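So the structure is just underneath, and the comments pick up after that.
Just one protein chain is left out here, and the rest sit where they should.
Chain naming follows the written order as A, B, C, D, E, F, G, H, I, J and K, and within any one chain the residues start at number 1.
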Amino acid sequence: MLRRIGVESHLVMSRAAEITLGYESEMTADQVRALADHAHSVDNIAAPPASGSFRTLGMIVAPCSIRTMSEIASGVTTSLLTRAADVTLKERRRLVLMVRETPLHAGHLRTMLNLTEMGAVIAPPVPGFYARPQSLDDLVEHTAGRALDLFGLDCGTLRRWGESGGA
Amino acid sequence: MLRRIGVESHLVMSRAAEITLGYESEMTADQVRALADHAHSVDNIAAPPASGSFRTLGMIVAPCSIRTMSEIASGVTTSLLTRAADVTLKERRRLVLMVRETPLHAGHLRTMLNLTEMGAVIAPPVPGFYARPQSLDDLVEHTAGRALDLFGLDCGTLRRWGESGGA
Amino acid sequence: MLRRIGVESHLVMSRAAEITLGYESEMTADQVRALADHAHSVDNIAAPPASGSFRTLGMIVAPCSIRTMSEIASGVTTSLLTRAADVTLKERRRLVLMVRETPLHAGHLRTMLNLTEMGAVIAPPVPGFYARPQSLDDLVEHTAGRALDLFGLDCGTLRRWGESGGA
Amino acid sequence: MLRRIGVESHLVMSRAAEITLGYESEMTADQVRALADHAHSVDNIAAPPASGSFRTLGMIVAPCSIRTMSEIASGVTTSLLTRAADVTLKERRRLVLMVRETPLHAGHLRTMLNLTEMGAVIAPPVPGFYARPQSLDDLVEHTAGRALDLFGLDCGTLRRWGESGGA
Amino acid sequence: MLRRIGVESHLVMSRAAEITLGYESEMTADQVRALADHAHSVDNIAAPPASGSFRTLGMIVAPCSIRTMSEIASGVTTSLLTRAADVTLKERRRLVLMVRETPLHAGHLRTMLNLTEMGAVIAPPVPGFYARPQSLDDLVEHTAGRALDLFGLDCGTLRRWGESGGA
Amino acid sequence: MLRRIGVESHLVMSRAAEITLGYESEMTADQVRALADHAHSVDNIAAPPASGSFRTLGMIVAPCSIRTMSEIASGVTTSLLTRAADVTLKERRRLVLMVRETPLHAGHLRTMLNLTEMGAVIAPPVPGFYARPQSLDDLVEHTAGRALDLFGLDCGTLRRWGESGGA
Amino acid sequence: MLRRIGVESHLVMSRAAEITLGYESEMTADQVRALADHAHSVDNIAAPPASGSFRTLGMIVAPCSIRTMSEIASGVTTSLLTRAADVTLKERRRLVLMVRETPLHAGHLRTMLNLTEMGAVIAPPVPGFYARPQSLDDLVEHTAGRALDLFGLDCGTLRRWGESGGA
Amino acid sequence: MLRRIGVESHLVMSRAAEITLGYESEMTADQVRALADHAHSVDNIAAPPASGSFRTLGMIVAPCSIRTMSEIASGVTTSLLTRAADVTLKERRRLVLMVRETPLHAGHLRTMLNLTEMGAVIAPPVPGFYARPQSLDDLVEHTAGRALDLFGLDCGTLRRWGESGGA
Amino acid sequence: MLRRIGVESHLVMSRAAEITLGYESEMTADQVRALADHAHSVDNIAAPPASGSFRTLGMIVAPCSIRTMSEIASGVTTSLLTRAADVTLKERRRLVLMVRETPLHAGHLRTMLNLTEMGAVIAPPVPGFYARPQSLDDLVEHTAGRALDLFGLDCGTLRRWGESGGA
Amino acid sequence: MLRRIGVESHLVMSRAAEITLGYESEMTADQVRALADHAHSVDNIAAPPASGSFRTLGMIVAPCSIRTMSEIASGVTTSLLTRAADVTLKERRRLVLMVRETPLHAGHLRTMLNLTEMGAVIAPPVPGFYARPQSLDDLVEHTAGRALDLFGLDCGTLRRWGESGGA
Amino acid sequence: MLRRIGVESHLVMSRAAEITLGYESEMTADQVRALADHAHSVDNIAAPPASGSFRTLGMIVAPCSIRTMSEIASGVTTSLLTRAADVTLKERRRLVLMVRETPLHAGHLRTMLNLTEMGAVIAPPVPGFYARPQSLDDLVEHTAGRALDLFGLDCGTLRRWGESGGA
Partner (left out) sequence: MLRRIGVESHLVMSRAAEITLGYESEMTADQVRALADHAHSVDNIAAPPASGSFRTLGMIVAPCSIRTMSEIASGVTTSLLTRAADVTLKERRRLVLMVRETPLHAGHLRTMLNLTEMGAVIAPPVPGFYARPQSLDDLVEHTAGRALDLFGLDCGTLRRWGESGGA
């Protein structure tokens, strides 16, 4: 999607993400990496995204596990992924976390609230049925489009409420 | 589902839910009402669920809009739906809110945290891809099954993690 | 009671109060209205009590439902009744809320605490058995007398602790 | 009531309760003690209810004075009564406090909120007029029935809202 | 004003606003509506501004009553007006609330503080006498100009401090 | 106005107020001083209003800058003006602050909330258009009349809501 | 002093106060009791000041030990003295606590802050040297006079700042 | 113990626990594992206890180090052990943490308080000397018995306070 | 122990401690008292430890019941024991509380946190198994030695971690 | 006093202190300055006490006005006096503030609590009558002696509680 | 630097800054002033930066003393410098504070946290050694470059992490 609108992308993938990918999807980790302009090893804490002087529009973590979210909130950043998110916050750039956990307990919600107060955007990937998705792919695409919206990026594929309606 | 396991169900449907139903689904409000054992008008604040002396296992609000969630949290209960939820909390019974909003701002999260501290369970209907759903219906069924789990009810249709795996 | 001591009274009655009246008492809404010097429609948000420049001693809400209490606390004042209470608070006049709900959950109590910090007096109409009431009417009269006490008004019918005792 | 449904009862009566009983009721303290299966002296801090290893369904304090409520909330438990309540909370059993004070100030409400967050249920014995009580005894019986409801105990004498109504 | 600088405007007018307009101004509600590019009925919760996927620069609520402010802060959004404001906040767009109430009590201020923490801008329409207004119209125009400033929009009619002075 | 109702007035004028007066009004500082019964130099921290033993009805600060408001809230009272306000609060007398700043940030609002909790009344001089002011002078007079209302003083010139209407 | 201005006084003296009196003063407890219009035993929790229906101007606790202050703040009121203070607060009457402890730790200050938020006035009996006391008796008299000031009572013996000075 | 009462047990052992075991006990890690019905590798984050759909009575962590407790509280769950505890909390099942650290600093206590508010039970394994233990084994057995009590499980070996005493 | 290192000890023993001693130990209260250099009656609130001007290194409360801990935290100090602890805190000397309660509820933990913020050290007497105790006496001695460590006192009998190991 | 025990003293005197001195005492500012080993001008923000690298035992501010206390608490340090106090806190040295204000409002108490949490000691110069002072000088000397106690300094002139009594 | 990238600069220099400059640098205050496009006297509170209607990109305070930071946080703005910073915050523009104090106490950190919540960026000028500075000038230049980064301004002289590395 980002290629279509000329934005350079950097990818960091956690080890848990690689494992989960095996359970939940048909793609391999390498196939996913190939979709990004740059892919960094999650252990390479000396990679550019770990430094505030490396300029970015911001960062999306999708999907975002409770552990990843909690590392960012607490500052206990054990990988490039969460260190980069911490840097994104301190440089006051946009950080979107698509947290995929349910139900939530008080600790989860307090962490989400803290992150929001630190400038992050908590965006659970809840399906938007008002767009009448026809398939799981529709769901995923709509969710991704809405996340890019938060950066002011428009891929052109998002069906907007009232678009064909007007006022 | 509940009929299958012999639990009596009561349904209250908000006006906004009826409108949204038209946008998002093929079913009519009456078809939905017919699935419940009892259906109460959302304006009937003298209906049984509005009183603490009427005994229930608890209550699920699905989907739960920001307005409905906020009415319960603030106590500004303008309908039978939210009055019944308030009663559920004061009688210390289980209340599950499947909040379907994204992204969330600090106000939403503070409300969710308050509700959790009041005893409610916030459960966004995020799809569980680890169960490898084949269709949107799979998604919905899995989400519903997980909500009933919180009441200790088992419909027998939920595919559980590790069920075929063991330890 | 107020007539006996020469204080002018204004009455606002919520729709829910009218309904509840039917369930719990022998009086009609009109009979109740006739007891006040002035009665205002709950929808008339342009009535005098809605403005701070209209001078009053304060306001009693009795009985006070959770919804009414919550509207005042949150500022979501959907009627003349709760708008007038909000005005009473901002003009730093006395506001007494006789909240009739039991049991109470954390949300109710937080709301009551907030209202107290905003200057309101939470006074649940708990019967004072130390006055050895002989009937339900005694209970009600005693409760009302104690509420007026908070305005420095004395109807002369309240039996006071130690009155016949001394020190 | 509890005898009727086969639940064993233990009674602890504070000295203030004995004094108040003299003022407010026709019964003597001994008559009240005789109604319980076991009665413990309020000074006997070595009695079974003072230990977590003594198993109970929970505890009701009725009526509950501000001092008793405050001892439980602060942990300054000067008698068997409040020590037993503290143990009930630490073992995560149900504790119901029928607080009989009005009006309430910020300190009272903060204490109630703290107790609720510690797991207790604050239940002021406000009369439920919707059940159209005919006498003071009706009031008291209804209040007691509602308290037992919080333990899942049903004495069969509680008139429930909508019972004769249905949906 | 917005037309002059080529920004498309959408108008939602609350029922209370229509009533107040009658009391305070010579214009009718329809005349006001005609000034906007699009006007939406306050009951039409399916209108575009109710959805996050409808892109806007943000939203001004002027004047903003305590009830409207409180609906946005609590999430109890009973109309298109406050629902649209909620959406503006969750999409992290600018929301300016010109709250016209005085004096303010602790509840009002706590609500304003919460809204500010949620990203809104509280801007009471206090007259700026340093611009030496010659009439009420000057006051109103200056106030409106300052609000647009918060969106980075400059109508060219705002007399700025030091403009003719320099440093 | 106060002379008309026989209340003795004391005036303290900050240096910033004198400067602002030059920018915003036709009156000189001496003309303003002549309107008060007593005028104290802002540097005279030994003047009567600096002591709690000097009895007053209370104090109005109008207009009240952010600096003046903040000195009172923080206790960093650098002049007679703010020291007198601090004394007014500690003696539990009425203090009204007509804060003239817009927009407000979180720090301003937190300060206002703290002051309110300390007993002060925050009253931004927002014009009350419901009184249909014909000129800027009308605005100012109405604002002053409402402030005196908070002391229970009535100058007789305030047009009250519903005054000609009644109920 | 109070006799001089015709105010009826009630005295409650704690056991610790009696002991301290022996250490610090030449007077006996009985001599102190004789100065009051009514003296109540500190154990008599059925005395008039223990009930809200007994009307008073308020209450002064002088000197006020940490234990007494803490009993009032926590609600653990073990005597008539502290029960009466709790009642004074719930009836929204003036309560002045002349706390005589130094230094203060965080717990003491938090308690003082809580009491202030509950409506009490914390007034440590710090000597006011600006009145140039000539003896310890002057100190004590001045301190007492300032406390009565908080009730709007003037004994006529208090030398006020600026009294002989004027403005 | 659990085998005796027919409850199926699952064991997860942290690496630190294995090391500590070597220091403090005669048993090997394998011997401990053999006592459980199922033992899971602490690195196997795909094991059943990591999923909410796997149903359990709850979980005991004994002994519980500060690191383990902190991982659960913060959500930074680096192993199956703490991930399973997080899941236990979100599914609202019982979680007992036998924290073995002394002394405690403010951070430890804040974490314990947060965990308690999230639903966990903090139970330091403090020896209960009132049961007059004769050996270290008695201490350990008593501690374990009390923990199972919190699940409503009774192994029959726990000597209870007053058991041989009665009331 | 303290005698061995030449530190003068003062003992205060609560009545509850005397009772508990009978249940849990072979020693009598008098035997315990004989071990201290000075023993004070718990009722003697005029004893030296009740005054800040009496200089000490600090104070250990062992074991510390919930009631004792709570009296210190709330300031409701009903005996010499807790009054002396309050004085220890206000003079900024070390206070160690060996709290022996399990499990803990939110109220207990909040009290512990407050005490820690007031300068106390919460040190539950959890056995340190890493020192491989051979008997209950070893446990008790180790616990006592660790408490003295907090005062910088070394009895020479404490086996330290790594003592025989080095780095 | 300090000279007697060989501690070097530095004096900083605020302008307000000089003025107050004139009102309350017979000494001149220069006489006071002569008592110190070093005296610094309050405007000399480059004097040694303004730097953390200048080593001291700590600092006493006596008497301490609300303004001085508030400057230290807020960090708005407008003189050498308050800058030095800020440095004392950041270097974790003892700071004693003898605050002489009465009564206190919520703002004062919140400031005192904040300062205590920052490490300062709030010590109002309340006379200690238990030492049976014979004159104002006795009061002052006793107060000063107690302040030095907080630094572990003993001038030998302080009459201690129980000194002639023992246990 | 700013000239190089065509941004107009305004300078306000505090009196303390001028003094410190003398101690720490070779430049005079006038030399510094000459580097800016506009320099305003710190006393000129009528200068353009004191008004919200004067449009700017934002403001950097470097170095920022504790006093300056605290004036902005508390609103006690005694100069043009801090008034301009307050205005920057209320207009929601970027404010960067390069606070140069170490160590920090709780009050400093609370102030920094409050400022961050008000929208400011706290950026201590800690040297970035990862850029391998060769001299003090390198340190200063790097620090300044990073500050401009927060405004999206790039002077071209900042050596960025990974710039010569890539991914």
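The working rule: a residue touches a chain if its C-beta (ideal position, glycine included) is under 8 Å from a C-beta of that chain, and two chains touch if they have at least 3 such contacts.
Every value quoted in this text rests on a predicted model; they were computed, and no experiment measured them.
Across the entire complex, the residue among H:Ser74, H:Thr88, H:Thr116 or H:Thr143 in touch with the chain not shown is H:Ser74.
Contact with the chain that does not appear here is found for just one residue of J:Ala17, J:Ala47 or J:Ala85, J:Ala47.
Take chain A: the residues that touch the chain left off the picture are 45-46, 52, 73-78, 83, 86, 89-92, 114-115, 117-119. What chain J contributes to its contact with the hidden chain is residues 10, 38-40, 46-48, 50-55, 91-92, 117. Not every partner is drawn; the one left out touches chain K at residues 20, 23-25, 96, 100-106, 109-110, 112-113, 116-117, 121-130, 132-133, 135-136, 139, 146, 150.
Just so we're on the same page, only the chains that are shown with their structure count from here on.
Chain geometry summary: the mean Cα position of chain F and that of chain K are 35 Å apart. Chain E and chain K, compared by their mean Cα positions, are separated by 33 Å.
Chain geometry summary: the mean Cα position of chain C and that of chain K are 56 Å apart. Among the residues of chain E, those in touch with two or more other chains are 23, 46, 52, 73-74, 76, 78, 91-92, 101, 103-106, 110, 117, 121, 130, 146, 150.
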